[in-house]
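One protein chain omitted, others in place.
Going in written order, the chains are labelled A, B and C, and every chain counts its residues from 1.
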Amino acid sequence: MITSGKIYDRIFNSFQKQNFLKLIGAELEHVEKGKVIVSCKRQDSLTQQQGLLHGGVVTSLADVSCGYSALTTMPDDREVLTVEFKINLIRPAVTNKLIATGQVIKAGKTLVSAESTVTDESGEKIIAKMLATMIISPIK
Amino acid sequence: MITSGKIYDRIFNSFQKQNFLKLIGAELEHVEKGKVIVSCKRQDSLTQQQGLLHGGVVTSLADVSCGYSALTTMPDDREVLTVEFKINLIRPAVTNKLIATGQVIKAGKTLVSAESTVTDESGEKIIAKMLATMIISPIK
Amino acid sequence: MITSGKIYDRIFNSFQKQNFLKLIGAELEHVEKGKVIVSCKRQDSLTQQQGLLHGGVVTSLADVSCGYSALTTMPDDREVLTVEFKINLIRPAVTNKLIATGQVIKAGKTLVSAESTVTDESGEKIIAKMLATMIISPIK
Partner (left out) sequence: MITSGKIYDRIFNSFQKQNFLKLIGAELEHVEKGKVIVSCKRQDSLTQQQGLLHGGVVTSLADVSCGYSALTTMPDDREVLTVEFKINLIRPAVTNKLIATGQVIKAGKTLVSAESTVTDESGEKIIAKMLATMIISPIK
């Protein structure tokens, strides 16, 4: 796990400004160029009608891991925005902790393609797969 | 707005059991066969690093509107699960209230295709578009 | 059906240069700003193992209708490229003619969101739905 250094600090600073990530208890686990891991512990406040972790939580975490993996490939004066993504919710989110690993497929001048795999706490059961497009934008 | 009746009650009962929807302040606005509208007011706890409503909130709301529009087409002893969806985040979520309108495209025996349009509070600016697949499952 | 005029000619000129569209027998049916309709007749050469029109044909047609609807919103010195799309193949393609209607959802400075509905020859049965992202690029 890489949890320090210049590239980590950049992502961590942005991460901390996201109130919604605080609300769901998301944590930054690992940052390297082209790859970011985030996690989220099970809480009763994050469940759907059957008591499982809500698909919206799984999706938010996957999106964040794709977005920040993309941001690691961009110049310092740039910001990342999600253009679109698609997610397959492959297994019920029965786990004490979701782990989303985002990775860049291709970093272009304007767009970045990225994917994320969300697993249970063991890292072995795939709960969801995302394929996403991010856009590089100036910091406002 | 249709906010009562047997079909409304079915959706409302399920909606109320979703802790995550309570957490983000989602509300059920309208239920008819094949169409469900849900909304969510802007709160500081739901924002990303630029102070806009988080894409994860927009997506969760769209997913819920697709899922419940699908559920209105299913027999009473059935439950709905999201198989997958794709969302285009078309405009920044600058609004005091998100409104997601989910509609069934085709209700099959096993799968239901649905789409959702998320707008700002005026109902005129499209913030996101979702295309989704839901599966019919027995209530456990 | 609009099948003449400056905007029609622009799309028709590009359409004619696509050998693959000739191979599958695609035809340009209608062009207006933000909306393009293309069609394709059933031929034995376009079928899958069960004798139905191949999903690849349905998808190609939908992609073309999205791309050209996007191109109608761009300056004359620009070209359109598909970034990504998602398609739901909702019903078996049992028809003598596929009709794909592409429409722009939002035309931005860099990206255009578009969607397409593919129907049978009657225009009533939805065979597929696409949600797509196009990018504006200089003509090379």
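The rule is simple: a contact is a pair of C-beta atoms (placed from the backbone, for glycine too) under 8 Å apart; a residue touches a chain by one contact, two chains touch by 3 or more.
Computed from a predicted structure; not experimentally measured.
Even with one chain removed from view, chain C keeps its contact list with that chain: residues 14-15, 17-24, 44-50, 54-57, 59-60, 63-64, 79, 81-89, 140. Interface residues of chain A facing the missing partner chain: 86, 88, 90-91, 105-106, 113, 115, 126, 129-131, 133. In the full complex, the hidden chain is touched by chain B at residues 83-84, 86, 110-111, 133, 135.
Everything below uses one rule, namely that only the chains that are shown with their structure count from here on.
Annotation: the chain A:chain B pair of sequence copies touches via predominantly the same residues, more than half of the used numbers being shared. Chain centroids computed from C-alpha atoms place B closest to the centre of all protein C-alpha atoms shown.
The distance from the centre of chain A to the centre of chain C, each centre being the mean of the chain's C-alpha atoms, comes to 33 Å.
We define each chain's centre as the mean of its Cα atoms; on that basis chain B and chain C are separated by 29 Å.
Chain centres here are Cα averages; for chain A and chain B they lie 22 Å apart.
Residue positions of chain B with contacts to 2 or more other chains are 86, 88.
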